[in-house]
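In this view, the complex is presented without one of its protein chains, the others remaining in place.
Entry: chain A
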Amino acid sequence: MSHYADVIVIGGGIIGNSTAYYLAKKGCSVLVLEKSDHMGNGGSGRNGGGVRQSGRDKRELPLAMYGVKNLWPALSDELETDVEYYQEGNLRLGKTDEHIKILECLTNDAASLGLDVRMIEGIQAKEICPYLSEEVIGASWCPTDGHANPMLATLGYYRKARQLGARFVTGEEVIEIKKIKGKARQVVTSENCYETETIILAAGYDSRKIAATVGINVPMLQSLLEVLVTEAQPPMFYQMLGTAAADFYGHQSTHGSFVFGGSSGFEGVNKNNGTPVTNSITASCICRGIMKYLPCLGDAKIVRTWAGWIDDCVDHVPVISRVEEVPGLILACGFSGHGFGISPTVGTLLSQMAVGEETVLDITDFRYDRFKAKI
């Protein structure tokens, strides 16, 4: 196997795989290096599947809106894999006046940027989703939001990129990026050394230590989130749900199971043994949260729980950027727990950056050097 490619992508998550797909489609030779034995084994295989525009930072919103308008609707056809995309809207629920204030604030911000999102009463929310409890007094409603299956989307991109000739190596941990004559040129792994013109670093939190090998710091930390899934239920509703209090978020999948994510509040002080593991108190806590909003799910059985790490950037917005000090290096990390919904857009942008085209959206807000001291 050749150790040279036009572009080397570090990280086989949905960002790496979508980028590889769009690059292969342009006719580039692409090599994707993934540390674990499985494609999409980080956040891409573990998240709640939200394809949301509402509730996003205003810098990130154009990426989400572009994807929902131009990429998600045709993605299953394009990848010839059903990615289980539903565009049935997003309800963010509130139970107290305090919650409603939080929701109004989020809604006003997004609406001022041109997103169709509005506040509705509890009774209107129940017309949209009749299973909600009496405790729900209001919600924000974004009819163009939705959800998809993150595992199928990631593996669908992988499958199609591979068909188009992109190469993939798993179990290949990148140790170092090496500069030659001032330009990022070599990717050194524990067993091999690869050469390329352009390196795209999309390795989640691990991007931090890899970027550090060429002197670049991305200010982010790891944070744990947990997800649980129920046995299949009869078809009930296909809106994406979230709450002002961040008790839980989730949806019903094509399969019929409900997928819900959440936290216990102890994530910041969890023991960390190097593997994302579930904490015994978290799933119970998420269940209590869900039942307050959807009491009819009390009898649904939980069949599986899992955990995953978020690469949480200090301002909760990703770094998608060329690096001036290291020509040939492009950073794509720090997605802060909302990378899945924007991944088709980000893959498109990264493929444009790698071949030197003008990006379809302005990405100045995602520069790597935007972080300034407070005074």
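Going forward, a residue touches a chain if its C-beta (ideal position, glycine included) is under 8 Å from a C-beta of that chain, and two chains touch if they have at least 3 such contacts; residues count from 1.
The definition used in the following text is that contacts and distances are computed from a predicted model.
Missing chain, UniProt protein name, picked from "Protein kinase", "DsbE family thiol:disulfide interchange protein", "(2Fe-2S)-binding protein" or "Carbohydrate ABC transporter permease": "(2Fe-2S)-binding protein".
When the full complex is taken into account, the listed residue touching the unshown chain is A:Gly171, out of A:Gly27, A:Pro130, A:Gly171 or A:Gly215. For the chain left out of this panel, the touching residue among A:Leu113, A:Cys193 or A:Val303 is A:Val303. Residues 1, 37-41, 45, 151-152, 155, 158-159, 162-163, 165, 167-172, 191-192, 230-231, 255, 278, 280-281, 283-284, 287-288, 290-291, 297-306 are the ones on chain A that touch the missing chain.
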